[in-house]
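Have a look at this one.
What you see is the complex with one protein chain gone and the rest in place.
Right after this comes subunit A.
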Amino acid sequence: MDTKIFLSILLLSCCHCMVVRAQMSDCCLTVKNKPIPASRVVDYHHQIKGQGCSIDATILVTRHGRKLCVPLNENWVSLVKTQVIQLKTHCQEVNYKGKRCFGVKRQ
């Protein structure tokens, strides 16, 4: 009888599992769906929901290193991303010299 009560208590307490350790990721908490000129943007990252952050987002890095939060799947975002890839390739070719490559990080 005692053993039964004991075991049922143990069984109940087994349902918990994970310890949320402090994870201090830089996250986008909200996004703004408002186009940003591609000329300002030098890099981008994706933020995937569940990997330390609560929402999906695209992080656009400006020439001065500011990180802006925009939606993940918008046409203008895709366009900006394509231009960023072009810019990065160009700057790699010219060894990051020139006005156009201002703020572009070396790969």
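Heads up, the rule we're going with is that a contact is a pair of C-beta atoms (placed from the backbone, for glycine too) under 8 Å apart; a residue touches a chain by one contact, two chains touch by 3 or more; residues count from 1.
Heads up, the rule we're going with is that contacts and distances are computed from a predicted model.
Engineer: What is the protein name, per UniProt, of the chain that does not appear here: "DNA primase", "glutaminase", "Vacuolar fusion protein MON1 homolog" or "G-protein coupled receptors family 1 profile domain-containing protein"?
Structural biologist: Its UniProt record gives the name "G-protein coupled receptors family 1 profile domain-containing protein".
Engineer: In the full complex, which bits of subunit A touch the chain not displayed? Write them out.
Structural biologist: 2-3, 6-7, 9-10, 12-32, 34-37, 39-40, 45, 48-52, 54-55, 59, 62-64, 66-70, 99, 102-103
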